[in-house]
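All protein chains but one are shown in place.
The chains carry the letters A and B, assigned in the order they are written, with residues numbered from 1 in each.
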Amino acid sequence: MAVTAKNISRNEFFLGHKACAGCGASLAVRIALKTLGERAVATLPAGCMSAVGFNFPQLAFANNAIISTFAGTASMMTGIAAGLRRRGEKDVAVVGFAGDGGTADIGIQALSGAIDRNDDILYICYDNEAYMNTGIQKSSLTPFGAATTTTPAGRNIRGNPGKKKNMFAIVAAHGIPYAATASVGYILDYARKVEKAARIRGTKYIHVLAPCPTGWGYDVADTVEIAREAVDCGLWPLQEFEAGEFRLNRKPGNIAGVKDYLKRQGRFRHLTDADMERIAKPEGDR
Amino acid sequence: MLQIVWHGRGGQGAFTAARLLGAAYALGGMKENGRTDGGEPEKYALAFPSFGPERRGAPMRAFTKLSDVLIHDRSEIARADFVVFLDETLYAGERDALVAGPDDYAIAEKFRLPVINTIMLGRLAKKIDMPAEHIAQGIRLVMPGRMHEKNMLAVREAMK
Partner (left out) sequence: MSRQFISGNDAFALGILLAKPAVISAYPITPQTTVVERLSEYVESGELDAEFIHVESEHSALSCAIGASAAGVRTFTATSSQGLLYMAECLPYAAGGRYPIVMMNANRAIALPWNIYGDQSDSLSQLACGWIQAYAEDAQEALDFALMSYYIAEHPQVAVPFMVNLDGFHITHTYEIVDVPTREQADAFLPPYETENRIDFARPKNMAFSAGPGHNKIFRRNHHKAMLRSSEVIVECESRFAEFFGRRYSGLVDAYKTDDAEFVLVTLGSVAGLARDAADELRGQGAKAGVLRLRYMRPFPEEAIRKALAGAKAVAVLEKDISPGKGGAVFAEVSGVCESVRLNAIGGLGGEDISKESLRSVFAMLAEGKEGELWL
């Protein structure tokens, strides 16, 4: 049965943590664990969610959960899945929650290895578009133009000169059984993708956009709205890759909204009209 | 201690010959499956190749050490008691050695063996008075089953 606001579990598996108010990533973790239930085993590398969730003796996960090395999310999940299989445990969801840096930078080798082996794991990348845990440094998923503490916006360089790595395409190119993009702005779409992924054997990858008020520079109440706008303006399309086929889940309804999306975030404040045009073009820099 | 250096090219089976000799010496007197009943005489052997990046066709060496006491020196052999050349093109005539020759290739042809390593082993076995049955035991312990018979026959022929 598809997850809806009415039937989603009332159990909480991620609570009492120390995440910022308005944290998009903690919402992604919370909803995924509610969807997967108590048989989920969560693996989290160094990053915001492990930093706020695993401070002995304040441990915030109600299900089995473990921190991995920064580079080792996927490989540790492989080991957990193999070990549980050997113990005869069935109906288990081995799920990982790694940030954009933990996924697209330091963890991409282990992720590629796991997909190559088609290990039975669900890898969720919560993408807040920079190394937020260490204080907003650029990752390879930081979009073009965004100011971070290592790509400051000044007179000579206006924020990140590079573009956002296309992890969804990279993962799909492995021939993975299931991959999807999602946004915490469309939470039921995300929950349904988690639920669907849990039913598929082999490696699954969900890339969920998880805005960060602290790092992006917007009001803490606006996380869900910003996450919706990213989808609606076409910058973050909701897609699935399944059985070798790509599918767009939702037609962007407000293509003209790119500039508004950028303008309401402090990290893009310095962008010129020309910069924003460059981003807004159909095949623009992102 | 008896020390043997094997010269060959990668792919000619020099190291296999070195291992076969070690196994034949240490285990040759044992029952077929290597099971021990504690009554056997103590025999020890070490066998190892030159640990280089040699690939197929490149000159390489292998070493066998045989002794009735535990062998502690794992170094390459500096002064060999016997030197065997599985490839005559590597032999520069520098000292007494067993060097591959037409008779050895003829035996190989007769038994349809691609290399002459067990034939040279047979020739060495004769020199050091090792019984053919011990070499056969070494072959049984080290080589895959389908290679046993023709290699044992070749060894016996080489020992004639």
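The definition used in the following text is that a residue touches a chain if its C-beta (ideal position, glycine included) is under 8 Å from a C-beta of that chain, and two chains touch if they have at least 3 such contacts.
Just so we're clear, the structure is a prediction, and the values are computed from it rather than from any experiment.
Interface note: of A:Leu15, A:Leu59 or A:Leu248, the residue touching the hidden chain in the full complex is A:Leu59.
Here one chain is not drawn; of B:Ala45, B:Ala100, B:Met120 or B:Val155, the residue touching it is B:Ala45.
Seen from chain A, the chain kept out of the figure touches residues 38-39, 41, 43, 50-51, 53-57, 59-69, 71-72, 74-87, 89, 109-110, 112-113, 116-117. The set of chain B residues touching the chain not shown comprises 19, 22-23, 26-27, 30, 33-36, 43-49, 51, 53, 70-76, 138, 141-142.
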